[in-house]
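Taking it in order: structure first as structure tokens, then the write-up.
All protein chains but one are shown at their positions in the complex.
Showing chain A:
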Amino acid sequence: MNAVVALCHFCEVHGPKIIFYTQVFHDIDRYAKQHQATTPNGDNHDNESKASSNSSSSKVDSCDACGSIPVGQRGLVSFDKSADIVYVSRHDPDSPELYTALRHACIRSLSCEICPGREGPVIFGDSFKGYVFSYTFSLKDVEARGQQKWYSIIIVSKDKIFLINSWNFFTSHIQKVTSDLQSKALKVYESEKKQVKRNPYRTIALDLGPLSRKRSGTGRATRSLTDILKDSDIFTRLHSYFTWMLKEGARHFTERSLEGPSLNFDNNFIDIDKKYTIDAHFDSILQLSQTMNREDFLTLCQHVILGNQIIIRSSVDSLVSSAIDILQSLLPSDCCKVIYKNTEYQDSWKCNFLGLNLCTEIPQHVLASDLYALLDIIPLAHQVDNSAKSGSICYLRIATLICNRY
């Protein structure tokens, strides 16, 4: 799902803040490499210095309540290797544009847009800053102003239609999660309230010891989500949950559509290697026909259709295999036995399309027979620029055909 899921919090000190977000990246390696590119020296020390330089402003005015990922950790990741997707959770995004968009969404979600009944879903946005599904909720906290804190889970996307189509999906699942969070917070709240009653002169902060830190100035602790829920794994869970949302959100609607039968052979999936995107190759039967004279081409086709063995030799493998692919499209799939590349001649009962190197010897009995066609693709002046695109095919005007004419 092309979206970012984030948890926002209305901090008593800092106002609306993003505290945790999860994003999808397609291509696991690429994400990491790019990520490293932003931190040129790969050591661990660099992370902290980078974090402080990159988001120096946010670092200064953040507190426990605004924090999520522990210091020294860059974030949380989950890999979906089968689809080459990585889900990354961090405190706030590197990309300045995304940061702006999320921050904008966060502020609007917690302090501008009104949800009837205060808790619940709303969608807002424009094509400039993106569209936001926002679900606002509050958690009980003994120490908070008014004994509750406001949070929102936002889903930011450029795809307005998708957000609106998925309204029911988002609403029902986020509702479940927030009510779970709320009941958890309530439990903690109630037990803490009892303690307060028992020891009215002691603050909870002292009870919790090192976990909570007093804020200078206000004299009150701003507690993190971990403390409010008494759950040290909460962000791991949120990561898993947000990941699940992103994954399942994409699968929520599925389409099934029919397609025509395959024109391919041997029940094999097409090998990506055979998609000669860079190497010289033939794109079409038309192109192949242009590399030889018309009569030769027709003779070659005749041999193919009769089921004779077609031997193609060239110093460029991609030319051989693309020519074989094109020629075999003339035959029904079950009539093709192909060896794209071999070091020596193979008999016709083994294959009717055979790719060889130019220097490979062909036995005399083959050359003498009517039942074979040999096509040599010789680059003009022996110059084939492998790096050139398919356009270089026009250099290949010579294709020698050795066979009996009909």
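Definition applied: a contact is a pair of C-beta atoms (placed from the backbone, for glycine too) under 8 Å apart; a residue touches a chain by one contact, two chains touch by 3 or more; residues count from 1.
In this section, contacts and distances are computed from a predicted model.
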{"item": "UniProt protein name of the chain not shown, from \"UDENN FNIP1/2-type domain-containing protein\", \"S-adenosyl-L-methionine-dependent methyltransferase\", \"Protein farnesyltransferase subunit beta\" or \"[RNA-polymerase]-subunit kinase\"", "value": "\"UDENN FNIP1/2-type domain-containing protein\""}
{"item": "Absent-chain contact - pick from A:Phe25, A:Phe297 or A:Tyr345", "value": "A:Phe25"}
{"item": "Residue of A:Cys11, A:Ala65, A:Ala101 or A:Ile310 touching the missing chain in the full complex", "value": "A:Ala101"}
{"item": "Chain A residues that touch the omitted chain in the full complex", "value": "1-4, 23-38, 42, 44, 47, 54, 73-85, 87-88, 93-98, 100-101, 108, 111-117, 120-131, 156-162, 164-165, 167-169, 171, 173, 176-177, 180-181, 184, 230-233, 236-237, 239-241, 243-244, 247-248, 250-270, 272, 275, 277, 283-284, 286-287, 290, 333, 390"}
